[in-house]
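All protein chains but one are shown at their positions in the complex.
The block that comes next holds subunit A.
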Amino acid sequence: MDAETETLDRRMTPARRQRLARAIQYTVLAAIVVVLAVVADWGRIADSFFQIDIAAAMFPAVWTPFWNTIVYTLLAFVFGMVVGVPIALMRVSAFGPYRWFATGYVEIFRGLPALLVLFLVGFGVPQAFPGIQYPGGVYGQVAIGLGLTSSAYIAESVRAGIQAVPKGQVEAARSLGMSHTRTMITVVLPQALRIVIPPLTNELVMLTKDSSLVFVLGVTTSTMELSKFARNELTANANATPLLVGGLLYLLLTIPLGLLARRLEKRGEPR
């Protein structure tokens, strides 16, 4: 046997190299878990996060803020869609002024922090226009305050969706005698909205979390949302268990949303 074949034999095959790499990664992972388990003070962790009586005492009062979180999110999302879809249509319009307005709108409300917009709607506008009344009180303020930011993101997503609809779909509609507007409503938008289900779900999840900003408007027990409630409980009990309960309740909202979106996406898929 010559020298060349010998070196070839000593080199590992790709499959063997992969198996070795896997084994190393599993070992490291197992080591990390063991170290954490040994180092952590489990009694202290349980004391801070898992006090059953504190968790139990949050019910049923927690359902009001939980429900408010849902309502704030949906109101803001509906406002975002109602404003965002027309802004998206203006973004792709052939009429210059529409495009300029929509571009400016998106740049402004995408760039401003949601917290600042919420302050602006809650305190800035009432000061500048005394006597202004938001429909639904704090609910109207939230719908607009969170919805403005949301509408900018939604507009961008929907615009991308509109542009992803194949040009042939528009040509077919126009050559059947459909007007530009009719083509948009009947052919382009239904396809575009299906395309943007994933980013819209994303937006809904973001809004669920952004609803935690509502406390800056000054909320009462009946209009409080989940984060504020959990924080109040945290202070009252000097214990972190309410944060865990609040967090789990957020996941109770957002995880099913993700599942629902995946189903919607599948339904729209060409089979």
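One rule holds for everything that comes next: a contact is a pair of C-beta atoms (placed from the backbone, for glycine too) under 8 Å apart; a residue touches a chain by one contact, two chains touch by 3 or more; residues count from 1.
Rule of thumb we're sticking to: contacts and distances are computed from a predicted model.
Trainee: Assuming one chain is omitted from the figure, identify its UniProt name from "ABC-type polar-amino-acid transporter", "proton-translocating NAD(P)(+) transhydrogenase", "Sarcosine oxidase subunit gamma family protein" or "Malonate decarboxylase beta subunit".
Mentor: Spelling it out: the chain absent from the display is recorded in UniProt as "ABC-type polar-amino-acid transporter".
Trainee: Touching the absent chain in the whole complex: find that residue among A:Arg99, A:Arg194 or A:Arg231.
Mentor: Spelled out, the listed residue whose C-beta touches the missing chain is A:Arg194.
Trainee: Just to verify: which one of A:Val35, A:Ile108 or A:Leu176 makes contact with the chain not shown?
Mentor: A:Leu176
Trainee: Touching the hidden chain in the full complex, which residues of subunit A are there? Just list them.
Mentor: Interface residues of subunit A facing the absent chain: 166, 168-169, 171-179, 182, 186-187, 190-191, 194, 268, 270-271.
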